[in-house]
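See below for the structure under consideration.
Only one protein chain is missing from this complex, and each of the others stays in its spot.
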Amino acid sequence: MTAQLMIFLILAAIAVAGAVSVILQREPIHSAISLIAVMIALAGLFLLLESEFIAAIQIIVYAGAIMVLFVFVIMLLNARVEERTNMSRMARYVGIPLAIFLLIELAYQIGAATLSMTPQPATEGMTRGLSMLLFQDFVFPFELTSILILIAILGALVLAQRNEGVPPKRGQEKST
Amino acid sequence: MTGITAQSILLVSVIKVVVLLFLVLTAVAYLVWFERKVAAHIQGRWGPYRVGPHGLLQPLADGVKFLLKEDTTPLGADRFLYFTAPVITLTLAISAIAMIPFGPASVRIFGVATPLVVANINVGLLAIFAMTSIGVYGVALAGWSSNSKYSLLGGLRSSAQMISYELSLTLSVVGILLLAGTFNLGELIARQDGFSWGFLPKWNLLNPTFPQVLGLFCYFVAAIAETNRAPFDLAEAESELVAGYHTEYSSFKFAMFFMGEYASMITVACLASILFLGGWLSPFPQTSGMDWTLYIPAGVLALSGFALIIDGVRHPPLGRIVLPLLGAALLALSFLCSRTGVIDDVQGPFWFLAKVLFVLFVYVWVRWTLPRFRYDQLMRFGWKVLFPLALLNVVLTSLAVVMRK
Partner (left out) sequence: MPISYYLALSATLFGLGVIGFIFKRNIITIFMSIELMLNAVNLAFIAFARALGQLQGQVFVFFVIVVAAAEAAVGLAIVIVIARNRQSLNVERINLLKL
């Protein structure tokens, strides 16, 4: 039981427990906190896989900005426990076991199929190699994502603003 | 390298962590004393003076007060989040100090030579920013879980302010990264070694390629806003919104928020001195004519020792014994620092602490000099002034770097 395996098991346990908690919690804010715990555990797993930069980006961007957005929206909308609507009997007695079976089947098949893959060391330093790829081979998607973010900002602004009175049309068009 | 096992390395790490924790918690307590004294002298009064000589036992008295107060939980508060929010704030603020290198030398503990840093991560700078990012949750969740309108509004405003200025904070540091090409904090300091024209230190503030003055300004302003300090403390100031997100907190949980704020102040000051002011590098060139500068730490300690002894005899009985004893201890330390074995090792930490103390002094000075920003002025400043300035810094620095090649 090497140290790496032990750390992997601890982080994996936190991730799975967090994911189960996201599903099972009743208040949305607790689901959000569980999801943040999952993301931090995943950042730890990225560190184990020797991608320090992506681990830092995961925490700074995903857990530190996107989830803050989720938490803000939950607070603004005052989202609380939903009222209980009972699931149909089909969903409860057939759906849930099938879903759990899907999960176990996915995990087993993917795990078994890749059992032969062994990790290989990277050819050059991680951050430097990543930036080389990003700015040479993938520069077009990189620039496109910046436009995508601009569109998302504008879209979010337009969608979420309140229309407090539309100004009246300025006179009618005169027909000649 | 006999005798160096995984166990001994682990033991050395644990010792470093315990020492750092002790030092940081003491520093946070005495930073409060320092701030109250400086604030008082700016306002023309004495500050804490009675509790122990020169008010030096004031932090102890405050700590005891916090521990003994009644610990209430508001009705309808979310128990788990109410307990966790101050824990998140304090833990992350203290953990960020683990990445900070205090000096270049290696110290030998139990035969293992370790550098003067708890965790020398390759992406150390990003790790500190990651901890600052998660620290936003402490504020937001504290506001939400207190089940009170003032807390919710204050929490939302504080966390919106923190994420807005976090952007300018990380962007103002990109100029340094362009000049140095590494995230490692020890490496960043090593790149600032050397003196241009023989006497001007090559710190990033005075960088020969492009002096990072704009970067330091943006960083410092963003850091003040990030730690919710005046003049950006509308969301938690005493005369506004009751007390913002920590209205409903009492006793030790409030103390944790308080300590978390001062600990993040220390982190930001340490980072400013590493990134812009040269970290543990001395401002004097190490030529043969400047050998006397090696005795500056010993000199400072000796001066303060004498000052304490001379001042101590004027105090009532407790001060009459404690202060001269402290002065004598400082004199002994200064004698130790002038011995040949220790003198080289002491230079790094001394200059680092001097710079951090200077940055903290400016922090406190700004707080008690400038009036507070209104919230909309604050957000407008953060997005429309500071963020473009930080971007401008990045553009100009990259132009300078490319033109130099």
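As written, the chain order gives the labels A and B, with residue 1 at the start of each chain.
The rule is simple: a contact is a pair of C-beta atoms (placed from the backbone, for glycine too) under 8 Å apart; a residue touches a chain by one contact, two chains touch by 3 or more.
Predicted, not measured: the structure shown is a model, and the values here were computed from it.
**Q** Who does the absent chain touch among those shown?
**A** Looking at the complete complex, the unshown chain comes into contact with A.
**Q** Could you please point out the subunit A residues that touch the chain left off the display?
**A** Missing-chain contacts on subunit A: residues 2, 4-5, 8, 12, 15-16, 19-20, 22-23, 28, 31-32, 35, 38-39, 42, 45-46, 48-51, 53-54, 57-58, 61-62, 65-66, 69-70, 73-74, 76-77, 79, 82-83, 85, 87, 91, 95-96, 99-100, 102-104, 106-115, 117-123, 126, 129-130, 133-134, 137-138, 141, 145, 148-149, 151-153, 155-157, 159-160.
What we mean here is this: only the chains that are shown with their structure count from here on.
**Q** Please tell me the distance, in whole Å, between the geometric centres of subunit A and subunit B computed from their C-alpha atoms.
**A** 33
**Q** Given the complex with subunit A, which residues does subunit B contribute to the contact?
**A** Touch residues, subunit B against subunit A: 78, 80-81, 121-123, 126-127, 129-130, 133-134, 136-137, 140-141, 143-144, 152, 155-156, 159-160, 163, 166, 170, 183.
**Q** Under the definition above, what is the set of subunit A residues touching subunit B in their complex?
**A** Residues 27, 29-30, 33, 36, 40, 43, 52-53, 56-57, 59-60, 63-65, 68, 71-72, 75-76, 127 of subunit A touch subunit B in their complex.
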